[in-house]
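Of the protein chains in this complex, all but one are displayed in their positions.
Right after this comes subunit A.
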Amino acid sequence: MTSTVPDASGHFGRFGGRFMPEALIAPLDEITRAWQEAQADPTFTAELDRMLREYANVPSPLYEAHRFSEAAGARVLLKREDLNHTGAHKIRNVIGQALLAKRIGKPRCIAETGAGQHGVASATACAYLDLECTVYMGEVDTERQALNVARMRMLGAEVVPVTTGSRTLKDAINEALRDWVASVDTTHYLFGTAAGPHPFPAMVRELTRGIGDEARAQCLELLGRLPDAAVACVGGGSNAIGLFTGFVADPDVRLVGIEAGGDGVETGRHAATITGGSVGVLHGARSYLLQDEDGQTLESHSISAGLDYPGVGPEHAYLAQTGRAEYRPATDAQAMAAFELLCKTEGIIPAIESAHALAGALTLAQELGPDATILVNLSGRGDKDVHTAAQYFGLIEEPVVLDEGTEE
């Protein structure tokens, strides 16, 4: 099914659009046109399908988590995006955009990254497709995720630590945009989530919607019917929009987005943008964001670096407003309890991002009861989070300090 949103100017109701410097409008128009043409070109779509299948290990399996279900008190199915190449759903987006960059003749890609997952995926796709790659990463995050910095460099990418603002993901996006406005003739901005100016929210949705489309068919095959609810974690919202899009036309399937509740939304230390934020403009689109009375962006807080972002994609704002999807927070503590439960019942270490979706599923299971079937997008694997989790659970004594030096 084709979506009815966004409209031709990239609006999802009152959300989305383009709040960008005029200098970037022509490049955004170019991407919009090229993407429309590419989608209609069987050579492009066949090539993309082949790459996803042969290289990215897509489609990912649907897995019935029996022991986790028993503990949850409802039937829980996991969409195993953690088994994709690079360990998360993000490979779907980056392969698609990198192939598009090739098509429009841009030899260089830039990307922003928070925890490093999108950066690693971008570096991977650029190595695979022979593109130059520069990744902007907040200095705070390069220190928290030194291993991912090394991974990106191993894959041939340049990693630029960003020292402005709060030195985290939002500042990495700012710096990538500053690079882009000066380099756009040769450079594609490989944006990492279903946010930003038009056409990124719609393009990233189309590139990730395989998650939901596959899961829908897999559910029908396994169950003979659709699940009662589809659950995904929401930071910027790419894995969630990818899952939801497959089910948005099925009114009986509840769509539930789980935001990062941090220490609890009531404490103010969270990243639950829709639950605890307000409508505004950030990074090129109107959506929900965390902001003060003057519209200054507030810092977000979450144990999950991948959800630690003060904005959210505009289609989620739209789905929340229309009531088609609901958004709830899971705190750090709830997510880590679900993390531990999945490790011990299934032998699967989830990404802490995905553990938020699992936490949401546990709550939902209590509400819906034992007859319910809940589909959860296990958007990524947790290898990258072992250190954070080990510290959280007190499994190691001292934080490991990697002597990387602070000056480049």
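As a working rule, a residue touches a chain if its C-beta (ideal position, glycine included) is under 8 Å from a C-beta of that chain, and two chains touch if they have at least 3 such contacts; residues count from 1.
To be clear about the criterion, contacts and distances are computed from a predicted model.
In the listed set "Tryptophan synthase alpha chain", "Deoxyribose-phosphate aldolase", "Phosphoribosylaminoimidazole carboxylase (NCAIR synthetase)" or "DMSO/TMAO reductase YedYZ molybdopterin-dependent catalytic subunit", the entry agreeing with the UniProt name of the missing subunit chain is "Tryptophan synthase alpha chain".
Remark: the omitted chain is touched by one listed residue; of A:5, A:20 or A:155 this is A:20. Contact with the chain not shown here comes from a single listed residue; of A:106, A:188 or A:283, that residue is A:283. In the complete complex, the hidden chain is touched by one of A:193, A:239, A:291 or A:388, namely A:291. Only one of A:184, A:223 or A:390 touches the absent chain when the whole complex is considered: A:184.
In the full complex, subunit A touches the hidden chain at residues 9, 17-27, 164-165, 170-171, 174, 177-178, 181-182, 184-185, 278, 280-284, 286, 289, 291, 293-297.
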